[in-house]
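Note that one protein chain of the assembly has been removed; the remaining protein chains are unaltered in position.
A and B are the chain letters, set down in written order, and residue numbers restart from 1 in every chain.
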Amino acid sequence: MSALLEIRDLHVTHAGRPILDGVDLTLERGEALGLAGESGCGKTTTALALMKLLPGGFKQTGTMTLRPPDVEEPINVERRTEAGMQVVRWRHVSLVFQGAMNSLDPVKRVDTQIAQAIYLHERPKSAKDVGARIGELLTTVGLTPALGRRYAHQLSGGQRQRVMIALALACRPSLVIADEPTTALDVVMQAQILALLEHLREQLGLALILISHDLGVLSETCDRIAVMYAGRIVETGPVREVFAAPQHPYTKRLLDSLPVIGGSREMAAPIPGGPPDPGDLPQGCRFRPRCPYAAEKCLEDPALREVRPAQAAACHFAPWAEWPAAHEAAVEGAAG
Amino acid sequence: MTDQRVRDLLFDTWRGRIGLGMLGLFVFLAVFGSAIAPDNPTASSLDVLAAPSADHWLGTTENGEDVFSQLLVGARVSIVVGFAAAAISALLGATVGLIGGYFGGWTDRGLDALENWFLVIPTLPLMIVLARLLEPSLGVLIAVIGLTSWAGTGRIVRAQVLTLRERAFVERARALGASDSYIIRTHILPNTMPLIFANTVLIVAVAILSEAALAFLGLGDPTRISWGTMLENAFSSGAPSAGAWWYVIPPGLCITLLVLSVSILGYLFEEYVNPRLREQPA
Partner (left out) sequence: MSAALMEARDLSVHFSAHRGVARAVDGVSLEWRRGEILGVVGESGCGKSTLARALLGLVSPTAGAVASDGASVDGKAALRELRRNVQMIFQDPYQTLNPRQRVGTIVAEPLRVQGVARGDHDARVRRAMEDVGLEPGRFLDRYPHELSGGQRQRVAIAAALVLEPDGLICDEPVSMLDVSVRAQILQVLIELRRRRDLALLFITHDLSLAWSLCDRLAVMYLGRIVEHGSAVDVIERPQHPYTQALVAAVPVPSAEARIREPLSGELPDATNVPSGCRFHPRCPRRFEPCDSVDPPLLPAGSDGQLAACLLHDPQVAPDAVA
């Protein structure tokens, strides 16, 4: 069965600086993929590139192929013009933006905005059809249809986020990208939204790309995870596997810095420094300056390769059976 | 650093250079105009409405006075009125906006009502009425223009202060026990200055035009020489129909150019202000 989405060799530059550097992603129908990483790593850029929503000044190359179940011919997104994209956006792929709960139009009612989305991307048969669909959408996201008559400021944060999800589902896409959907929400609301997304996946057979810097959030909802650093994917694999046995030092450090209730209360030493500036990238492996296991070999660019079944990492010394403290020992031990 | 960016905008862009250059020229004229004028601008002669010549580069007025000299001297009035009136407007507007915005409550409501009153009054008719009622001296003119244009600034400043008041660095200062005056001085005012400035520069343009308009309507001091009075005199003496373009066009052109230079600079400052207000991370 062919994959729902295949991104190959996606490069994005801005003012000559590389923002995304050869990103490859595959997503099956109904699968949930988590895109993890800190700010500046390129995860939001990937989502925007896929929807061709990058502002002027950004150049992108690479292929992006969509094969939605209800379409005969595969859609080559990279070849589509702006007019052509109008049919792809929302109808096949939709996006819940970061901080979306604050981007509802404050002077329009909720149902008007959902209707707008529908009219923009489809040619519905009648207004009544649209009305019925809106009611259905609101119910699907756990809101009563009557809330459609309200304005954004009359809804709570959690309700607004649900409206954004309803908006994303308006044209029945087969893929939804959610960019940090729970970042501004507290733990209880976050759990509710994640449960909702899980429920929608089951009910609608939706594929999901979930972007978050919170690995905990991703572990709950996703089947697979891709960890990004400085514009590249440094590790991919099934969520449980990656968390149980990370194969890239960055992933390992990220996991280490998350306190797990019931485990050790000792805070792991923080990763020193910060992510590199796109205009000033280190030679070879981009994580090298901050990596406790860096060695000579790391001046060479490591390719993303399969190191365990279904798990790939961009590190010369992967697979890592264990994570030693000192780096000489690490380099020796992993050389095998 | 703030200065660096301003300097870049002012000196490295064509707009900045042209605006600054023109304004600089007019300010120079305002200061030295009467010193470098070839003739006494009020010296009448028998050469009435004469076309430009070697003796009179821009010809003469209906009284035989040298147009060029009048032009140079007239710069002073326009510049003085423009800047002085704008300064009054800025001072009034900023004070009202700061006090109302910072203290809120009934103070704000009262000041806001006052502001609304001044915003709603049609400025030119008010100016005309006041100019008729009061002695048409330069001081009165400046005061009148200043009084009728402060409300816009007040509005903008108030809105900005309302946002600033809630910012964490202001809360921090309060948590230290800082007094209101300290907070206004150190935190609120400096962050509002760019806005006030950008707005005021545009008011300069308005003030210059207002002076010209009032003079043109005959409400200025007739003995004063300004570009506005030149236009007034030109029209009332029938210069246009006599084909005396050298009398009509230069003052009008000067007014236009001065206002243009100020406006260019005003927009330039607005540009500087805006991205700074949006201090969001990448």
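We take it that a contact is a pair of C-beta atoms (placed from the backbone, for glycine too) under 8 Å apart; a residue touches a chain by one contact, two chains touch by 3 or more.
These figures come from a predicted structure and were not determined experimentally.
> With touch defined as in the header, list the contact partners of the absent chain among those displayed.
Across all of the complex, the chain we cannot see touches A, B.
> Determine which one of A:Ala191, A:Leu204 or A:Leu281 touches the chain that has been left out.
A:Ala191
> Looking beyond the chains shown, say which of B:Gly21, B:Pro190 or B:Pro222 touches the absent one.
Considering the complete complex, B:Pro190 is the one touching the chain left out.
> Give the residue, chosen from A:Leu4, A:Leu50, A:Ala152 or A:Leu254, that touches the chain omitted from the document.
A:Leu254
> Residue by residue, what part of chain B touches the chain that was omitted?
1-2, 167-169, 171-178, 182, 186-187, 190-191, 276, 279-281
> Please output the residues of chain A touching the missing chain, sorted low to high.
38-39, 156-159, 185-192, 194-195, 213-220, 240, 243-244, 253-255, 257-262, 265-272, 274
Just so it is clear, only the chains that are shown with their structure count from here on.
> For chain A and chain B, what's the span in angstrom between their mean Cα positions?
53
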